[in-house]
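Other chains dropped; remaining ones untouched in position.
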Amino acid sequence: MPDSLYPAANPPALAERLAQVRARSLALAEGLSPEDMVVQSMPDASPVKWHLAHTTWFFETFVLGPQAGQPPLRPEWGYLFNSYYEAAGPRHPRPRRGLLTRPPVAEVLEWRSLVDRRLMDFLAQDPSAEAQALIELGLNHEQQHQELILTDLKHLLSGNSLMPAYRERPEQEPSPAPPLGWAEHPGGLAEIGWDGKGFAFDNEGPRHKVWLEPFAIADRPVTCGEWLAFMADGGYRDPSLWLSDGWAAVRAEGWEAPAYWRRDEDGGWVQFTLAGERPVNQAEPVAHVSLYEADAFARWASAQWTGARLPTEAEWEMTVGGRKPTGGFADAWRFHPQPLTGPSWWGEVWEWTGSAYLAYPGFRPAEGAVGEYNGKFMSGQMVLRGGSCATPEGHVRPTYRNFFPPAARWQFSGLRLARDLE
Amino acid sequence: MPDSLYPAANPPALAERLAQVRARSLALAEGLSPEDMVVQSMPDASPVKWHLAHTTWFFETFVLGPQAGQPPLRPEWGYLFNSYYEAAGPRHPRPRRGLLTRPPVAEVLEWRSLVDRRLMDFLAQDPSAEAQALIELGLNHEQQHQELILTDLKHLLSGNSLMPAYRERPEQEPSPAPPLGWAEHPGGLAEIGWDGKGFAFDNEGPRHKVWLEPFAIADRPVTCGEWLAFMADGGYRDPSLWLSDGWAAVRAEGWEAPAYWRRDEDGGWVQFTLAGERPVNQAEPVAHVSLYEADAFARWASAQWTGARLPTEAEWEMTVGGRKPTGGFADAWRFHPQPLTGPSWWGEVWEWTGSAYLAYPGFRPAEGAVGEYNGKFMSGQMVLRGGSCATPEGHVRPTYRNFFPPAARWQFSGLRLARDLE
C-alpha cells in the first residue's frame, strides 16, 4: 500500500477514531453468549470471536510488528487468526474456523485490549505517515468485519428452529412502496474512481475516464412488494429470465424466494431478521438476493420498463454516488432495511451492478503483504455499490467497491434498476 | 422393548443409580467452556451440550411422557434434540447440531435438573415394571453418550493447533510391551448372547447356539509398539495386506498411522490425547484404528503367527468375555489406554471383530419407538467387543455388542488377534 494512497489523519484524531471503531466491534458482541460467538455456520461465514481476533491480528501483524518493532503478544495464535495472507505464513483452514473453541472469548478480549493499549502508546509516539496509513487501513478493515459479524450471525441464528433474536426491534406497520421514478443521465465521457481525498481502498483507484451511453437509473431500490410480484408471476420458474448459471443455481438450490424468506402456515411470507421472524413488508427494499436473482428480476421488469437492467458501476457512481445517502448510516444499529416512503439513494442495501469486479486501468495492488487485500480477488465476483443497514456509519463512499460471487445471498444485497435511453 | 427383556431393579436402587449416572455426565462437562460444549467437529460427532440435552430428551420422551403422563417442559426443543427416532417426529439434521447456540448451556442444565426432579418424583410413586425398565434403558443410553462426549471432544480439540488438554495427566515413563500369549479354545457347539439376567440391550439376544472351530486368541490387545513395527514394515503401503475398501480408504484419506498420531519434528511419533500431545508409548494398546487397519494388521501378523486374523464376536465372547476385565473400569477417568505389563483382558480399548453387525437368530427389536434403538443400524457396520478406557464403569458386559462402520477411527478402537488351530 503506497503511503501516498491516502493522507494520514493527525495522530490524536486517529487515536480517537481507533478507540471508537474498536469499541463498536465489542458493542456488537454485547449480549452474545460465548456459544453464539464461536460457531461457524458455513464455510463463507466466520465466528464472531474469530472476527474479533482476526481484526486484532491484523493490527499486530501489519502495524505493531513491522512499524513499531513489537513482536506479537500471542505468537501461537497467528496461525489461527490469519485469514488469507499468504505472505504472513500458513493458516488455519477457513472452513474450520468454527473448531476453535480455544482460546476462549475472554482471552481474546483480553488480548484485544492489550493490543489496543499498544496501538494507543504507539500513536502517542508520533508514528510515521506510513504507520498511520496502516492503522487507518486496519480501522477500515475492522469496519468491514463489523458488517460481516452481523451477516454471519444472521446466517447462524437462522439455522436454529427457535428463530432467536439478536436484538429486539419494534414491530412496524405494513406500508405500500412509493412509486418508482427515474433519474436520467445524458452519457458522455466521465471520470470515476478515488480522487485522492481521504481514505480509500487500493481497488477504488486509479481515477480514470469511461464513456457512458445515455441512461436512466431508478430513484429507489427494488422493494419486497415488487419482488412478491416477480414471484407471483413465476419469476423463479421461467428459465428465459435467467442467466444459464443462475438457472442452474435456482434448480440446484431450490430457490423460490430471497434467502431467509419462508412461507408461513397461513401462506403469507415471513422473513428471518436479526430481530426474529417478521412478516415481509412490501415497502422495504428487498435484500438477500443473489446477482442471479437481481439480474433475472431486471429482465422480468423490462416487460414494464423497456431495457431494464442492472446499472454498471460507473453509471451508479455518476448518478446515485452523487446523491446523499438516504440509508441508515446515521443509525447503524437497525440491522434491517427500512420501509421506503419516497426516493431513496444509497445505504439501505448493497446494490448489485452489472460490472465484474476487475482492476481499473493502471491498477497496482498496495505494496507489501496488504497488497493481498483486494487485488487477488479480482476474478469471478461482481461489484456491489452503496452500503447497507449493517454498514458502519462513515465507512462507505461513492467510489467504494464491494464484491461478492454472483450466487452469494447472505449479505444485505439488493438492487436498483437502470435502463438505456435512446 | 418387551418389559420382560430385563428385570426391573427396585425403585430406590434405581433412584440412586439415576442420581449417580446423571451426575457423572455433568462431571464430564466440568471445566469445559460453553464454547467447548457447543461446537460440532464433524457430522459423526455431536456437541457436548447436545449430548447433555439429548439424554434428557430421551427421558422426557420415552419415560415421562408415555409412562408418567407428563408433557415435555420444553416442547419446542424436541425438534432440536431428537437424534434419529422417526417415530418421535422430525428432527434437526445431524450434521447441523453444531449450529445450536441456543438454548445456551445454562438453560439446558436447568432443564436437566427439572427433568431429574420429575424422574425422582416419578420413581417415588412406585412406577410400573415397564416404566422402570425404560428408566434403566435411559441410564444405559446416557452412559453410551458419556463415552461419546469424550470421543467427540477429543476429535474437536484435536482440530486446534494449540493442542489443548481436556484433563491434565502425569507423564508416563516409556515401557516395553509384555510378550504375547495365546489362550486356546477347542471349538464345538457354544451358546452366546444375553442370558436373561440383568440389563442388556435388545441386540444382545436372543441367546443362541453357534458352532466354533478350534481357535486361539491373544492374551492382550495389539500394542503401539507392534503397530510401529507394522508401519515400519510398510504396512500402510502394501495393497496386498488390505481389503479393497480399506486400500481405497488408505489412499483417499492419506492414512499412514492411527488417528491422532503425528510425526514430530524429531521424527518420532506423538499422539494427541485428552491430556494434550504425548509421545507414543510402545506398551499401550493401540487405539483409534479402523476395522480396515485392524484387518490389515492381522494379515501382516500372519507372517509371524500363521492364520492370524480378527476373532469373531462368538469367539471373543466365549474366551475373553469369560475373563475378568483388566481394563480401566475401576477408574473411568483416565481417558487413555494404560501401558500393559502382562496379559490384559477387556477394558482398555474396544476390540474390532471380524463379525458384521447383524441380527441374532430370532431377534426382534424392542417394541415402540425405542425399537429404533439398535435394529435399524444392522447394515454396513462391524461389531466391537469389550469396552474402553472411556467407557463408564459398570456399563459393559461380555455379551455387549458395540458397532461402528469399518472406516471409523474416532472411537477408542483397537484389536486383539485370533488364529485357527488345526
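Chains here go by letter, A and B, matching the order in which they are written, and residues are numbered from 1 within each.
To be clear about the criterion, contacts are C-beta pairs under 8 Å (C-beta built on N, C-alpha and C of every residue); 3 or more make two chains touch, one makes a residue touch a chain.
Everything numeric in this text was worked out from a predicted model, so none of it was measured.
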Complete complex - number of sequence copies, 2 represented: 4
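Definition applied: only the chains that are shown with their structure count from here on.
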For chain A paired with chain B, centre-to-centre distance based on mean C-alpha positions, whole Å: 46
Interface residues, chain B side, partner chain A - complex: 33-39, 41, 49, 76, 79-80, 92, 96, 98-105, 156-157, 159-162, 164
